[in-house]
Each structure stands twice: as structure tokens, then as C-alpha cells.
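Heads up, one of the protein chains got dropped from this complex, but the rest are sitting where they should.
And then chain A:
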Amino acid sequence: MTVRMGFVIITSRCIDCDACMVACRAENDVPIGKTRNWVKSSGVQGEFPKVKEVFQPGNCMHCDHPPCVSVCPTGASQKRPDGIVIVETSKCIGCKYCLTACPYDARFANPETGKADKCTFCLQRLEQGLKPACVQTCLGKSRQAGDLNDPESVVAKLLAKYPSRQLLTYVGTGPNIYYIDDVVPEIPEGN
């Protein structure tokens, strides 16, 4: 089966500390004022004292049908055979079509290069057998990443066991971040 890289994010384990955002900045030299990933909050919902708040980390969804790739006039935005969506910067002309096309607002124009910039799944780390920086540092093990098609992967095992949801499925991009909101007592061993 082909490799399909993606993320599973367990929202019940996120405390909104933002370590993932700072780790990404360090790993990928993300310029100040921009970010490749985020933690969004639902805000405090309900009325005092019956309130709740949910935190939802995210980044590029490495979609099955990425609109950023189809609008790119130069072929700089590409989907790799393993599913990871990248920008080949030497081909990028900074037209920003892809920024507009992304329904998840996952891209930005790098102020230093003028080119499109986004989550690369930390390719440089994957090549060394390491998890992406955001996954490595996550205190709550909320962020998980791997091959969704490999039944022995942590992400596939989690999805087999718990109900999950994706964001904005109606736009039809086939996002590859799956959110689990249930309590997950134990993270399974796996690839």
C-alpha cells in the first residue's frame, strides 16, 4: 500500500502550552511574525460557572486533493508520493495564489524570501528517522504523526480505536489531520 503521511491530534490531551509552535520555529527557522502551525481555542464556551474550553492544534493538512497544488502556476507546490505537500522554493515565484486557495490558512509568504512557506512535515527530520518537531516536544502526546496507511503506525492504531473528525470536509480537499476528542488513556506503541 502507498504511504500516506498524516497527523492525528488528540484534543483532550492538549493544554494549549504552544511548545509545538516554538519547536517548529526553532527547527525550521520560521521568521518572527509568521507561524507554520498553531493551537486554536474554542474560547470559553457556556455561562459561568458551567463553562468549557477546547484546544485544537493544527498545521498544513497535507490534503489528498490539495488546492494549493492545483492553483500553483509553476509546479512549485507539489504533493509527494508519500502524501506530504511541499513547496519547491526554487520554482516558487511568490504569486500567493496558494495562500488564497488553502481553506485552512496554513500558508504564508515568507518575508525573507517572498516565497510560499508552510509545514513540511519536518522532512529533514523524517529523513533521520525522527518525528516532526511539534510531535517530538508535545508534553501531552496530543500531536502524533506517521503513515496513516500503515496498520502498525501509532496514528493508524489510534484511528482504528477512536472516533475522529476532520476539518472542513465539505470543501473536499481530503485533509490528513484527524482529530480525536475522546479521552485517550494510553498512546499505543507503533511506527
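Miscellaneous remarks
In this section, contacts are C-beta pairs under 8 Å (C-beta built on N, C-alpha and C of every residue); 3 or more make two chains touch, one makes a residue touch a chain; residues count from 1.
In this section, contacts and distances are computed from a predicted model.
Looking at the choices "Branched-chain amino acid ABC transporter permease", "Bifunctional protein PutA", "Ferritin-like domain-containing protein" or "Polysulfide reductase chain A", the name in the UniProt record of the chain not drawn here is "Polysulfide reductase chain A". In the complete complex, the residue from A:N59, A:S77, A:T120 or A:T137 that touches the missing chain is A:T137. The residue touching the chain not shown here, chosen from A:I9, A:A23 or A:L99, is A:A23. Touching residues on chain A toward the chain that is not drawn are 12-13, 15-19, 21-23, 25-27, 29, 31-33, 35, 44-49, 51-55, 112, 133, 136-141, 183-186.
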